[in-house]
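Omission of a single protein chain aside, the complex is shown with its protein chains in their original locations.
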Amino acid sequence: MENYQKIIEDIYLDLKNIDDVGKVADYIPELGEVSADKFGINMTTIDNKSFDVGNANEKFSIQSISKILTLTLAYKLEGEKLWERLDVEPSGNPFNSLSQLEKDKGKPRNPFINAGAIVVCDVLIGHLKNPKKDFLDFCREISNNSCLNYSEKVAESEKACGYRNVALCNFIKSFGNIKNDVDEVLDFYFYTCSLQMSCKELSQIFLFLANDDFITNKGNSIITMSQAKRINAILLTCGFYDESGEFAFRVGLPGKSGVGGGIIAIHPDEYCITVWSPKLNKRGNSYKGMLFLEKFTTKTASSIF
Amino acid sequence: MENYQKIIEDIYLDLKNIDDVGKVADYIPELGEVSADKFGINMTTIDNKSFDVGNANEKFSIQSISKILTLTLAYKLEGEKLWERLDVEPSGNPFNSLSQLEKDKGKPRNPFINAGAIVVCDVLIGHLKNPKKDFLDFCREISNNSCLNYSEKVAESEKACGYRNVALCNFIKSFGNIKNDVDEVLDFYFYTCSLQMSCKELSQIFLFLANDDFITNKGNSIITMSQAKRINAILLTCGFYDESGEFAFRVGLPGKSGVGGGIIAIHPDEYCITVWSPKLNKRGNSYKGMLFLEKFTTKTASSIF
Amino acid sequence: MENYQKIIEDIYLDLKNIDDVGKVADYIPELGEVSADKFGINMTTIDNKSFDVGNANEKFSIQSISKILTLTLAYKLEGEKLWERLDVEPSGNPFNSLSQLEKDKGKPRNPFINAGAIVVCDVLIGHLKNPKKDFLDFCREISNNSCLNYSEKVAESEKACGYRNVALCNFIKSFGNIKNDVDEVLDFYFYTCSLQMSCKELSQIFLFLANDDFITNKGNSIITMSQAKRINAILLTCGFYDESGEFAFRVGLPGKSGVGGGIIAIHPDEYCITVWSPKLNKRGNSYKGMLFLEKFTTKTASSIF
Partner (left out) sequence: MENYQKIIEDIYLDLKNIDDVGKVADYIPELGEVSADKFGINMTTIDNKSFDVGNANEKFSIQSISKILTLTLAYKLEGEKLWERLDVEPSGNPFNSLSQLEKDKGKPRNPFINAGAIVVCDVLIGHLKNPKKDFLDFCREISNNSCLNYSEKVAESEKACGYRNVALCNFIKSFGNIKNDVDEVLDFYFYTCSLQMSCKELSQIFLFLANDDFITNKGNSIITMSQAKRINAILLTCGFYDESGEFAFRVGLPGKSGVGGGIIAIHPDEYCITVWSPKLNKRGNSYKGMLFLEKFTTKTASSIF
């Protein structure tokens, strides 16, 4: 166990001062304000041992990592019927592409590209009384963490310049695959993306994907074991947009990135690990985060393959 | 001259009762209410001789034919700088495609697909104090016809279900090629599409593209001869979406269709001709309208080639 | 008439020494050997008055301009049935694109992109006993010019490195739209492209597209007037690959370019004009050639629009 602590510290020191060719996302003004040299890691095992280094306890904008949480709740509420409205195939395209959606007639390739996550939000609105509140409650319960919250500032900032997402949502609506009002769906979507969490909080909230026997403090199970495995499968094939194959190849774990610079990865039956470093590579994934995880699974020989 | 009258009457009778495989556009509810068997033709020569048959004096929704009018005003106001924001190439794609726009980074292929006409409306908003009023005044002057008007009902109907156009406009905005507020641009765009004219009014309003020496009643010229020729060239290569080549091949004149079932065609130095028949073929162009014009240019041997 | 001579001389002098940003095609080694500063023009009226300047009587490789000649013969032999195997729509894509062909299931967009011309060659092989000889005889008759010939050197050079065309032909064959042996079709195709002509010879061979009453010295008509008009229409919409709209917009005549640096343009009922300048712009069309023709139709006010 000390071993894990030492390994993450060693890699942290190796990478801390490397030349980072990435760039902080600035398409949402609020994200551009984060200090580029933040670097934090947390690893939490399924028996809740936790290992930290760097800025592991500082909150940041989890952005697309929230797509796992909205998917989980929608899958729980809707069951397998969910897949009538979105697919589980890697897209082979950037995260906000419209071309493919045109060919596929408004059915998004998977829940981890923007188009898919927007459809998931539309599904949730059909089930929840107060979507924003209910979803936040769900996140708080599965993480046993009542301080989770949205950043209104980030949500509003994104709403003010999210033309591409407005385009996506209207485009899908034109195919009939959005049932609710476009503005309501997007408002909810932008809020889910604005969740703020630290590395440690992220590792903890995703333990339900690593631990087959997971139950919340209130004694509830989240989703079935089979559903959790399936979410892991989609993460592996689709979690990193058009770099999903690369992540599977180099890191070998199911995972998901966000443009805030966070990456979470899951080793089923063992642990969750979260890395945060805001500079992104060309495909929108944390440059140092990917490097860290590659070194980590190599040193610990812990890929799923 | 009587000749022209006889020719259009003969073709009219030939086609009136053929089996029309087309379908009335119903994606805007208001358009779906038009009687499917309307059929009217007007031909007007540059010396203002006019020949009518059928429902030639009944107003209908000109829809995309208005794209020529917005282009003309924008070209007049902006000059060749206009082409920095849109291209003059045939798209080889349906009228509301987003894929190509993604590849072309938000620069529409030409002013006669929706994306291009929306950019043209954005340009006009930058020049006009009261875009809707000023544009209508412009149309009234060049047609010397003070009864031209928008159909608010059609405009509002389209606004309520125009998700694809909302998607297009936001998508272009995400590339920076829309300068004004998206809602304002679309509101203006939907109004321009809702103009109501009869075949006769349409033939008359486009005489400025056939007549090199055209001046309005107030003594104003509209655009330069070179600009008029260039608009005709774009009409020939791009006026019928992904059926532009077919129209050039079969009819041999610059022209433009609208989903209201109208088609106008221009024979430079000679005449304008307008056909109206609401049933559209698969590519969104009036089925009978194209047939009529093919027979007409064949009988009169009057293509530009 | 002296007027025409003076106009082409003036423009020739204007352009002779401009900074030509184009590049000589070098993907076929033989083409790369041509001197980059060749510049010739010939204009021939339908009553056979001819005006020359510069290297107007020097032969060069006509390359894709030959696509008009193969189309003409195939159209003559096959009639309208020809269009079951290829379309008449602008492609909106580069000349050797395979993507569109995949979407269109092996039916080329038009006869002036490589895919279409290869299908045309396949059609010809179905009609001709000795395709290479018979096609050459046809060209010699319509131009009344017995010195026309292929360049075996160019044909063989292209065959040795024409991987993209081999790919195209096999791809179309996989959809069933090539009936003959792939090697035979390509061998014929490469030979047709290797025809050598001077500007003057080119202007003369295409008079049948400008002159409704054209007959050969042997008293044969080539194709019907309607067919000639239709070929002109396809030239206007498709003659310059993804720059067809631009050529129609700036020059306003049906025309066709070749990567050897030649461009021919046709003014129906008046004349043919040919320009040769080997440096090509990014889309594969002669840079100076397009400039020359733009200035020429502007000065003579002779576009078809």
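In order of appearance the chains are A, B and C, and numbering begins at 1 in each one.
Simple rule for what comes next: a residue touches a chain if its C-beta (ideal position, glycine included) is under 8 Å from a C-beta of that chain, and two chains touch if they have at least 3 such contacts.
Remember, it's a predicted structure, so these values are computed and weren't measured experimentally.
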{"item": "Neighbouring displayed chains - absent chain, whole complex", "value": "A, C"}
{"item": "Residue of C:I7, C:A36 or C:L98 in touch with the missing chain, whole complex considered", "value": "C:L98"}
{"item": "Full-complex contact with the absent chain, from A:Q5, A:S50 or A:N93", "value": "A:N93"}
{"item": "Hidden partner interface residues of chain A, rising order", "value": "87-93, 100, 109-110, 225-226, 228-230, 232-234, 236-238, 242-246, 248-249, 252, 254, 268, 298, 301, 303-305"}
{"item": "Chain C residues that touch the omitted chain in the full complex", "value": "97-99, 102-103, 163-164, 166-171, 173-174, 182"}
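Here is the rule we go by: only the chains that are shown with their structure count from here on.
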{"item": "Touch-based graph of the chains, sorted into line, ring, star, complete or other", "value": "line"}
{"item": "Copy pair chain A, chain B: interface residue numbering same or different (half cut)", "value": "same"}
{"item": "Most centrally placed chain - per-chain CA mean versus overall CA mean", "value": "B"}
{"item": "Taking each chain's C-alpha mean as its centre, the one farthest from chain B", "value": "A"}
{"item": "Chain pair, most C-beta pairs within the contact cut-off", "value": "B-C"}
{"item": "Rotational angle, Cα trace of chain B fitted to chain C, multiple of 5°", "value": "180"}
{"item": "Separation of mean Cα positions, chain C and chain A [Å, integer]", "value": "55"}
{"item": "Chain B and chain C, separation of their C-alpha mean positions in angstrom", "value": "32"}
{"item": "Per-residue multi-chain contacts in chain A, two or more chains", "value": "none"}
